[in-house]
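The block that comes next holds subunit A.
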Amino acid sequence: MIDGGEAIRFESVSKRFGETEAVKGLDITIEQGEFFSLLGPSGCGKTTTLRMVAGFEQPSEGRIFLDGQPVETVPPYQRNVNTVFQSYALFENLDVFENVAFGLKRRKVARDEIRRRVTAALELVQLPARSDAKPRELSGGQKQRVALARALVNRPGVLLLDEPLGALDLKLRRQMQLELKAIQREVGITFVYVTHDQEEALSMSDRIAVMDAGEVKQCGQPEDIYERPRGEFVAGFIGISNLLEGRVEDSGEVAIGNGLRIPAPLPNDCARGDAVQISVRPEKIAVQEIEPGMVSLEGRIETRVYLGVSTQITVSLGDGARLVALEQATYRAQADDRWEVGQRIRIGWRPEHCLVLR
Partner candidate 1 sequence: MSERRFASLTLLPGAAWLVLLFLVPLGITLAISFGVTDELGNALYAWHPENYDRVFDPLFAPVLLRSVGYAAATVALCLLIGYPVAYYIARFGGRYKYLLVALVVLPFLVNYLIRVYAWTAILSDEGLVNGVLEDLGLTSDGVRFLNTPWAVIGGLTYGYLAFMILPIYAALDRMNPSLIEAGKDLYATGWQTFRHVTWPATFQGVLAGSVLVFLPAVGDFVSAQLLGGPDTYMVGNLIQQQFFDANNFPFGAALTTVLMAFLLIFMVFYLRSAGRAAAEARA
Partner candidate 2 sequence: MSRKSIEGLLAGRMSRRDVLKVGGGVALGAGLSACGLGGGSASEADTTRVIEPKIDGDLVYFNWAQYLNPSLIKKFERKYGVQVRQSNFDSMPAMMAKLRSGNQYDLIFPSAEFADKLIKENQLLEIPLDKLPATEDIYQFFDDPWYDPGSKHTVPYSLYLTGLGYRADEIDTMTGSWRDLTNPQAEGRSYILDDFQEGIGMANLVNGYELNAVEPDQLEASKEYLIGLKPDLRGFSSDTITNMSSGNAWIQHLWNADVINIRYRVDDPTSIKFQQNREGIPVGSDVFAIPTNAEHPGTALLFIDFVLANSPKNATWTGYPMPTNGAEKPYADLVKSEPELQVTVETLEKGQQFANLEGTDRENWDRVWTEVRAA
């Protein structure tokens, strides 16, 4: 799937808008055929990064290489990249066929070939029947498909997608995620995908760069990001809470505030005395039903929130430290009425489910 050649390279790229620094010292290389996601909250610089690749913005510093060539002097309409816009940006006065053919016409592709390629592109996005429709007659999902076909039909070196599924409802979103991934596999084009939805990024990407305040906090494969988030921001953004402050002990255990020592798999570069954070995912925490080999702590239930299939319990450990546990409703009991607020309970987890963050 990834053939190894370099598609995009950022060299110390920064972008300032007046006083604000939208992107700071970006150094990333994106491989050909890769599905690469830029993940982060709004305002983190991910869209600016994408727009610099498209040519809509110029870097304030640094250089961008497309296919090995520097592109600072290349206007957008000469770059071998295409964009799928968040708002779709379909041309209302043109029908679906004409929208998809727009780029080919500008490149003076022969009429027969345009017809063939547009038809193929519409088939690829499963919209062959609507080629005479005007954009306003289409549903949100159909517009999305047209926008995709309009970009793909040009067979660009890189396809840039700016939160393309942001306007769709959840169900359609899930379906389109699968389709997008399938299409990307089929055409083999490099995708650079901007999103603020960690689940979307995790499920579709070959690699993810998590951005915050203009900087890349971590860049790696989804498993890396999820299992070994580097730093609090990445952990938080990727959906990890339950952080406890601690310090690495001689024993290789981590001592947390109230004197408890917790065995946890330490990263290689951790030394004795380092300040670290440990984290346990809520779904990995057992309440009362502690099994042998588990780390276990005592606490008091602070809040209880019914979520349907599960119930979320906040357990106070004293000293201001607290952990959140998710308990599934099972055949044995309704999760929501097993515990009372204020009740003292034991919680526990297997040591290997404990993450140590620096």
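With respect to how the candidates were assembled, all candidates are chains of the complex that A comes from, given by their letters.
Here, a contact is a pair of C-beta atoms (placed from the backbone, for glycine too) under 8 Å apart; a residue touches a chain by one contact, two chains touch by 3 or more; residues count from 1.
All values reported here derive from a predicted model rather than from experimental measurement.
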In this complex, the candidate that touches subunit A among 1 or 2 is number 1
Which positions of subunit A touch candidate 1 when the two form their complex?
54-56, 75-78, 81-83, 85-87, 89-94, 102-103, 106-107, 134, 136-137, 150-151, 154
